[in-house]
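Removed from the display is one protein chain of the complex; every other protein chain stays in position.
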Amino acid sequence: MNNRNIIVSVIGAAGYSGVELVRILTKHPVVSIGALVANSNAGKKLSDISLHAKNEAKMFETYSPEAIASSDLVFVALPSGEGFEIISDLTSQGKSVIDLGGDFRLQNTSEYKKYYGRDHQHQNLLNKAIYGMPELNRDSIATSQFISNPGCYATSIILPLVPLVKSAVISDSHIVVNSYSGISGAGKKNTFEYSFTELNDSIQAYKANGSHQHIPEIKQGVRQFGGSDISFTFVPHLAPITRGIHTTVTAPLMPGITANDVLTAFHEQYKDEPFVALSPDVPPALKRVQHTNMIEIGWNINADTNTLVIFSAIDNLMKGAAGQAVQNMNIMCGFEETMGL
Amino acid sequence: MNNRNIIVSVIGAAGYSGVELVRILTKHPVVSIGALVANSNAGKKLSDISLHAKNEAKMFETYSPEAIASSDLVFVALPSGEGFEIISDLTSQGKSVIDLGGDFRLQNTSEYKKYYGRDHQHQNLLNKAIYGMPELNRDSIATSQFISNPGCYATSIILPLVPLVKSAVISDSHIVVNSYSGISGAGKKNTFEYSFTELNDSIQAYKANGSHQHIPEIKQGVRQFGGSDISFTFVPHLAPITRGIHTTVTAPLMPGITANDVLTAFHEQYKDEPFVALSPDVPPALKRVQHTNMIEIGWNINADTNTLVIFSAIDNLMKGAAGQAVQNMNIMCGFEETMGL
Amino acid sequence: MNNRNIIVSVIGAAGYSGVELVRILTKHPVVSIGALVANSNAGKKLSDISLHAKNEAKMFETYSPEAIASSDLVFVALPSGEGFEIISDLTSQGKSVIDLGGDFRLQNTSEYKKYYGRDHQHQNLLNKAIYGMPELNRDSIATSQFISNPGCYATSIILPLVPLVKSAVISDSHIVVNSYSGISGAGKKNTFEYSFTELNDSIQAYKANGSHQHIPEIKQGVRQFGGSDISFTFVPHLAPITRGIHTTVTAPLMPGITANDVLTAFHEQYKDEPFVALSPDVPPALKRVQHTNMIEIGWNINADTNTLVIFSAIDNLMKGAAGQAVQNMNIMCGFEETMGL
Partner (left out) sequence: MNNRNIIVSVIGAAGYSGVELVRILTKHPVVSIGALVANSNAGKKLSDISLHAKNEAKMFETYSPEAIASSDLVFVALPSGEGFEIISDLTSQGKSVIDLGGDFRLQNTSEYKKYYGRDHQHQNLLNKAIYGMPELNRDSIATSQFISNPGCYATSIILPLVPLVKSAVISDSHIVVNSYSGISGAGKKNTFEYSFTELNDSIQAYKANGSHQHIPEIKQGVRQFGGSDISFTFVPHLAPITRGIHTTVTAPLMPGITANDVLTAFHEQYKDEPFVALSPDVPPALKRVQHTNMIEIGWNINADTNTLVIFSAIDNLMKGAAGQAVQNMNIMCGFEETMGL
């Protein structure tokens, strides 16, 4: 290991986000992979799950302190609720940690209980957890050792909303958010409802009553980065797509706001961001962002209703999960932010 | 031909809606097919385009008064703007006509000009045209000889909105409508933008600035059947699906409205309708309505924002075009409304 | 009920083939539906599973002799191995039976054991079972009370092979059959391997070692209807499609065979068949047969290798299952063969 190189392990390496992480890390120029922890796939080879790199020697293993002893940084890509103990161990050992689960995103533990349906088990760690959305708080990320990686829907919604709220371009109420997610967003599934025949050629909403756990995350993010409390209705849907989230937001324009004001708000926030593409003329298409770490943001003014229609498109496994996690790692470690992405 | 049988012709019989019409009519128990007019496919056999019925003897032909001379009723499934002269001829000959195009949907000709981009060429026929939405005006349809068949998006939006507006369940403003259409809704296409590789696995909005021609149709329909003027923002999208429209509407609930009030509004309007399925518990899925003439309507209350989220799902070629057209024919001709559907 | 009407029940009514059967039977002009037996969905309404007909009063129920006591004919759409006792009961009660499972397709019980992995439990019924492929043995079907409905792959392969074998157009060896099936062919699945994310955008073979249970069925069918024993290699695949089987067969042409001989062989067998479309010029596409009971057959001669390339396309749930079953019912009952299809 030269003086720039780091050893990185992944816990939950065989899930969709974990596989994507390993794919990126394998090609990352200054990272060495330590352990690939995947309890239920322990003993299998990486190449049994993923051919992104022909890396046959690498095996999945079960979690143990020894497995990650030499790691400098550990990604935890476990389902929400399953990583509490491991994360607590890792941080107490002084490892840098990036958690792709939802357990450390909400600072408010009663909201955590309400939306995740369980008590928070490590409130003491919450004040160390930095919500890692690089375009909005990369300075905090750079000095953190524990990053809570944003949710996929939340990423696709907070990034377009923050500049508009900060600039008072849109109202803080009567905001409507409709998101359509590719099926990989649900993780690996073995239920009839997620079978190909049931989902192909179909579209269906779920959790439309306001119970989705990303709602408080989005509110918290817009408050933290945009400076305002907003009220919005969020309707998530499943679409017959493997990867990607397409979000359409509608929000009342504030009085006197012009098309140029909208453009300015977005340009001021994002014009130099390497992973944000602004598309004022052509609505973003999922096709353009799949397999990239980009978010594309577009918009239209509906003059009849004085409403701003905003679109975003991301790859849920990249900017919505593994890609953004590596972006956070690059910032934490002082690497070039786009390295390996 | 027994005394109940009628002869029916289709003009524009080789387009997606036309093919679907012919498929239904071929199996309709009391209809005989007259001419299949399709100018650019004239001379081809029906079975070259569609195998829904092995009907090899039937040929497409070019339009002529002779071709449809023996027909009692004619479906016109031409692109908007292309059917004016034919429809004028047919009505002056005393034929019953069902127009699947958009030219006779809007009673206001200045709105027609604004949204369709051309002058209306037969304003004199507008007062004879009945907008044919059977669940809302089947008595008018029964006595009409000229039906303007509703648009696909409009069908998926007017049917769920009318009972809510009529019962004052929802506000008349801050209504947001997001619709996702299967690609067949655009008709037969030969452009790069509609190629498989560009649309598969993708989602993209279009005409999000309030310019879609179904907007005035929806306003007119809700006013006519629901009794109120509403203001809404409509955002149409393309989804990687062959057939179907999935619509999600959000609207502020009026003060004091309960879940039971919503249920009552829908039940009062639709509980005995053969082609309306109400699904208060499970959000409608496109999969359930494809290749049927059903509209499925579902809803959820978001208590946080006091918003009603309403879903509808239709097959754009059936309830959104050919199926509803045959439903209208059945009513016009005094057949059982579900016959052949 | 007039004197032509019959009462029909479906056992296994909530599976993919069962739902399709119910959809067809609901619209069939001379059939009344008796019981819809679906043990694991008992108590649910038909409209919970399928909206093809808004038939809310109809409930799924568990199997009992009473449930089907008034039925004249019973479709059994259970997984292979699960229908032995029910079928034995039904036949002993004098009911007409159409079995969509595989248990009574093979006359040779040692082949049954080899390919299905279990002993045959009712060999005594095998001599009453007629393999129901209407285009090839409708006279036997017409006088039978117990039809074994062919398998989906087998239908797509036997129908194109028989006229070629009968006319000695192709060799009886070095035949290769590649089939690509839509995922509904596997039935309702709740395993990771059948999840949308794993199958979308992908293609994969299975059982390529000659172990597929349709292999002896195809050999038996070609021997019975074509008069020869053939040797072939069968490779089934899964394709990212909901419904349909596309089969490509290659077979050496016999010496001296001309293009006209091939055409003649197909025309002699099928030119008047209502559900067979011959397409000598354009290769069949799945799109053309989905949601129909048609089989489309096409072919090309490869002169370099003196090989005949034959294509077939069917909807696996229609001509490959429920559609063919209703076609068999129509023949058994003396109805017009295309009725309701």
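Order as written gives the chain letters A, B and C; numbering starts at 1 within each chain.
Please note the rule applied: a residue touches a chain if its C-beta (ideal position, glycine included) is under 8 Å from a C-beta of that chain, and two chains touch if they have at least 3 such contacts.
Please read these numbers as outputs of a predicted model, since none were measured by experiment.
Across B:188, B:223 or B:271, the single residue that touches the chain missing here is B:188. Checked against the hidden chain, the listed residues C:50, C:149 or C:250 yield one contact partner: C:250. Interface note: of A:29, A:65 or A:117, the residue touching the hidden chain in the full complex is A:29. Across the entire complex, the residue among C:284, C:320 or C:340 in touch with the chain not shown is C:284. The chain not displayed touches chain A at residues 29, 47, 50-54, 201, 274-277, 288-289, 291-292, 294, 296.
For chain B, the residues touching the absent chain in the complete assembly are 16, 182-184, 188-192, 194-201, 240-242. Within the complete assembly, residues 174, 176, 178, 180, 182, 198-199, 201-206, 208-210, 215, 231-233, 235, 237, 239-244, 246, 248, 250, 252, 283-287, 290, 300-305, 307, 309, 311, 313 of chain C touch the chain that is not shown.
Keep this in mind: only the chains that are shown with their structure count from here on.
A straight line joining the Cα centres of chain A and chain B is 40 Å long.
For chain C, residues that reach two or more other chains under the stated contact definition are 200-201.
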